[in-house]
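Got a structure for you, written out below as structure tokens; questions coming shortly.
In this view, the complex is presented without one of its protein chains, the others remaining in place.
A, B and C label the chains in the order they appear, each numbered from 1.
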Amino acid sequence: MTFQSNDPSASVLLELEDLTTVFPTRRGVVRAVDGLSFRLRQGEKLGIVGESGSGKSVTLLSILRLVPYPGQVSRGAVRFRGEDVLSKSAMEMRQIRGRDIAMVFQDPMTTLNPAFLVGEQIRESLRIHQIVPRSNGFLSRIYDPLRKAAEYRRVWGAMSDVGIPVPEQNARRYPHQFSGGMQQRALIAIALACEPQLLLADEPTTALDVTIQAQIIALLEKINREHGTAIVLVTHNLGLVAEFCHNTIVMYAGQMMEMGGTDAVIEDPKHPYTQGLLRCLPQVTAKRDKIYPVPGLVPDLADLPPGCPFSPRCEQVIADCSGDVPLKQLADGRMVRCVLY
Amino acid sequence: MQGIVSGDNRFSRLVYVWRVRWKVRARNLAEFWRDLRGRPLALLGGVVVVLYILGAISAPYISPHSPTQGNLRYRLRPPAWQEGAEPGYYLGTDDQGRDLLTRIIFGARVSLLVGLLSVGISVAIGTALGALAGYYRGWLDQLLSRFADLLLAFPFLIFAIGMMTFLGPGFTNLIVALTFKGWVEFFRLVRGEMLAEKTKEYVEAAKVVGQRDWAIIASEVLPNIIQSVFVLGTLRMGFMIIMEASLSFLGLGIQPPTPAWGSMVSVGRDYMLTAWWVSTLPGIAILIMVLAINLFGEGLRDILDPRLRVE
Amino acid sequence: MRAVKILERVLITIPIMFGVAVVVFFFMRLTPGDPVDIMMGQAGAVSTGEIEQLRREFDLDKPLYMQLWLFLTKAVQGDLGYSYTQKRPVNELIFDRLPATIELAGGALFFSLVIAIPIGIISAVRQKSLVDQFSMAGAFLGTSMPSFWLGIILILLFAVRLGWLPVQGRITYGINLEYVTGFYVLDSLLGRNWPALVSSVKHLVLPSVSLGASVAAIVARVLRSSMVEILRQDYVTLARAKGNREFLVVMKHALRNALIPTVTVVGLQVGSLLGGNMIVESVFSWPGLGRLVVKAIFERDFPLVQGAVMIYAFTFVIANLIVDVLYTYLNPKITL
Partner (left out) sequence: MAVKNRMLLVLMSLVLMAAPLASCGTPTPEVVERQVVVTQIVQETVIVEGTPVMVEVTKVVEVEKQVVVTPTSLPARDVIIVGLSAAPVTLDPADHRTRNSETVIRNMFDGLVTRDQVSGVHLELAESLEWLDEQTLEVKLRQGVLFHDGVAMTADDVVFTFERIINENMIEYPEVHSSPRKGLIAPLESIDKIDDYTVKMNFSAPWPPAIQMLVHQQIVPKHYLEEVGTKGFIEHPIGTGPFKFLSATGLEQIVLERFDDYWGGAPDLEPVGPPCVRQVVFRVIPEASTRVAALLAGEVDIIQALPAELADTLAKTPGVQVGTAAGTQPKWMEMNVNQPPFDDVRVRQAMNYAVDKDLIVEAIYGGRAAALAGPLSPYNNYINTSLVPYPYDTEKALALLAEAGWIDTNSDGILDKDGISLAFTMDTLEEFRSLAEAVANQLRALGVDVGVRFWEYSVVKPMLDANERMAYLDDWGDSAFDPVGHFEAKWHGRVTGQTYGRGNFSGYNNARVNELTKLGEITPDPVVRQLIYDEAQQIVYDEAPAIFLIIPDETEAARADIVNWGPAADSRINLHDVCVAAQ
């Protein structure tokens, strides 16, 4: 259903090459993202899955160069529309953020600023990127009601786009007066306000009820369809990926374990970790089926085993696992990092 | 007979709980020490505080002169590095010809005691009442909270002055005066935290298990609150020492010839133009002390309050 | 809606004020020392008859509950009695002095905020940097210096040695100023009286610094720690992800939220600014209420102490009311 709509002829929008983001800690340097490479074409929907702490969110933050101090990108490149993002000046970077690449965060409760009206928060990116030109007149720099009105019309537009009813009223409310789903919609409206080419969605549904989750995903789907916005969806929910994404990347401990067309990955997982993840997925159809958890715990990034980081939890572990495990390309263009292949 | 049996059960359970607790604590202590070493400023603060305490304890053995007995002939001599200094009086002398260094060392005893006692008693009262009020609510909470509001409405210094005129000067009275309003802050802190903690699951669990209220308060909730109390306590110590100085400014502080830093700074202010050291050197002693306590307290807060950790 | 809530809050202050009145009444009466004794001092001849007469005049011969009743009933009517020592109505004395005290407290608050807010922000943004460590050490210094000591050092340095600022008083003698509100800075602004403005501001600097130093230190520290926490919030990252300049991220998105705990602390500090005044007032001979109160306590001038403490308590309660109202603007989640 999905792979074919991923047009290979579309131009590459975003390219990550050997991206490595590190955090110095007292117990040594932690690689939150370790040598990640992938390409994203225009209009593509890419899913990144993995447990907590696998470096998914840091990847997104690295793309926007918003990795919190003291973390930093230590190696690799991020190319957006062929331009190296990492070498851009702070000012150029600010122009990209919000306008070309927008981000939707995990928890709408903490991501909306409690002190400002929702409408103002949506309007902010419009103002920053001067989407609506200033009107004439010497006072317009400080006071420009016409521009404000025009901006608000766009705000309302974005709000109804994401399905917030009565935007004129809801724009004048505070985040805490919104329900969780509405908050998430507001967040997406913020991201969409400037009609970006790329939307980075960091677990946008985790904090929501299942029904709301579906609505949000449908919303993202619609955005992708109508605006051709490329979307990177970060989640730990494989089902979501299966439903939504063209391509899927499975990450573990900062490394890419497996990558490929979503259908292929779901139907024929190569990496034992992917297999494990799929096994824990509760099957609604199969009654009373057993859930098989992936044994063991999320690894301590500061204290990784040599070789494959998954090896301590892997059921198919062999001696070679402790050696260097390179990423291998399989025949159908899939990539997998495992000694078994 | 049954009582003994159930007592035994309780006893063994308590022993078990305590052993687990102490293990956790020992591990925490090691972790704490590691964290502390990672914060040189806090560590330095702690070291300075310990040095002050040691100095205060060993004052009679390390002081070159008598803290109370002066010689008017050596009055207002400058410190050793200034011209006209009296040999053997390294930090100069005060208006009674007493050795300033000795008085500063002995002053540490009084000032540290003022800080420790006034804060310690405030913590004890404030925590106990705060925990009760926060746990039981009801009329007790109403009563105590209104009383606390009432006390808060008085400016601290005015209140302390009133108390001191009421009680008369003296060390004990000073502590009473400082404590009388000092507990309110701890009360408010603990009460607030207690209200927050009370709704948490572990308290519910303890209730379900059938723990008694006092046991829940004392052994379940308080250990979770005590960290912030501790931090606030270290921050208040400096304040109390300065309050003593401010009361001395009005003649309500520690009585002579007992040396206390606050009184020394206050008394020396008349000599600021002619003999700066009389007031300034004890002032610097307070400053370093409060600085050290605060650095230590701030470090403690960083370590103990996980919310503020960087990682 | 808000007005009703505010009114409610104002009404809540009444029992507090009543409590303050009763407490201060008994406090003063039970304190050893006789106002008449102190008034007559040591000099000259005093006969027992004279003393008895004075006690009658001050109602001191009446039983305690009668005195309390008289005090309360009069206080409700706004009459705080008259000062034994100053021979003037307490109301008049207080309102003569209160503007000076509030002006000084205001100056100190202004100074401490002007110092503390940038320091708190910069320290939080540049966490663990030299600037941070330096200013936090400075903040510790601020809380560890008795205000009178700081005051005397400032006088010696800036007034006597450098001659930049005046030693004492509120305005240079000889500058004419029409007193309307009693706040000299305000009065000179109202009258467009620039020399008076310069002089009164100059006189305000050193006392404000001495009084405000500790508040500045506390505010800087609270602001820093709440800023540090806020800067880690998702909405700050979102603000960055929108393409905001870092300056706006900090000053608009983070500061507004970080100010919430800061405002609480400032509200509580207003009490110490008002009540810590008397020492700074003495050092800079600032004709404020604090000095009057201390003198009144020592002289057992019951009506004056009672009145002044009630005014302090009232100002404190009002200051906290303002803080609460301010709160609702800063934090829309809270509605009084």
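Here, contacts are C-beta pairs under 8 Å (C-beta built on N, C-alpha and C of every residue); 3 or more make two chains touch, one makes a residue touch a chain.
Remember, it's a predicted structure, so these values are computed and weren't measured experimentally.
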{"item": "Partner chains on view for the chain not depicted", "value": "B, C"}
{"item": "Residue of C:R224, C:R240 or C:R300 touching the missing chain in the full complex", "value": "C:R300"}
{"item": "Residue of B:S111, B:T179 or B:T280 in touch with the missing chain, whole complex considered", "value": "B:T280"}
{"item": "Those residues of chain C which, in the complete complex, touch the missing chain", "value": "32-35, 37-48, 50, 53-54, 57, 82, 85-89, 93, 96-97, 130, 133-134, 137-138, 141, 152-153, 155-157, 159-161, 163, 166-169, 173-174, 282-285, 287, 291, 298-300"}
{"item": "Residues of chain B in contact with the chain not shown", "value": "40-41, 44, 68-73, 75-76, 95-97, 165, 168-169, 251, 255-257, 267, 269-276, 280, 284, 287-288, 291, 295"}
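Everything that follows uses one rule, which is that only the chains that are shown with their structure count from here on.
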{"item": "Chains most often in contact, by C-beta pairs", "value": "B-C"}
{"item": "Centroid distance [mean C-alpha coordinates] between chain B and chain A, Å", "value": "50"}
{"item": "Chain B and chain C: spacing of chain centres that average the CA atoms, whole Å", "value": "25"}
{"item": "Multi-chain contact residues (two or more partners), chain C", "value": "127"}
{"item": "Multi-chain contact sites of chain A, meaning residues that touch two or more partners", "value": "none"}
{"item": "Chain B partner contacts - residues on chain C that touch it in the complex", "value": "15-16, 19-20, 23-24, 27-28, 30-33, 127, 133, 136-137, 140-141, 143-149, 152-153, 156, 221, 225, 228-229, 268, 271-272, 274-276, 278-279, 282, 290, 293-294, 297-298, 305, 309, 312-313, 316-317"}
{"item": "Residue ranges of chain B in contact with chain C within the complex", "value": "41, 146, 149-150, 152-159, 161-162, 165-166, 168, 238-239, 242, 245-246, 249-250, 262, 265-266, 269, 272-273, 279-280, 283, 286-287, 289-291, 294-295, 298, 307-308, 310"}
{"item": "Chain C to chain A touching residues, read off their complex", "value": "127, 232-235, 237-246, 253, 256-257, 330-333"}
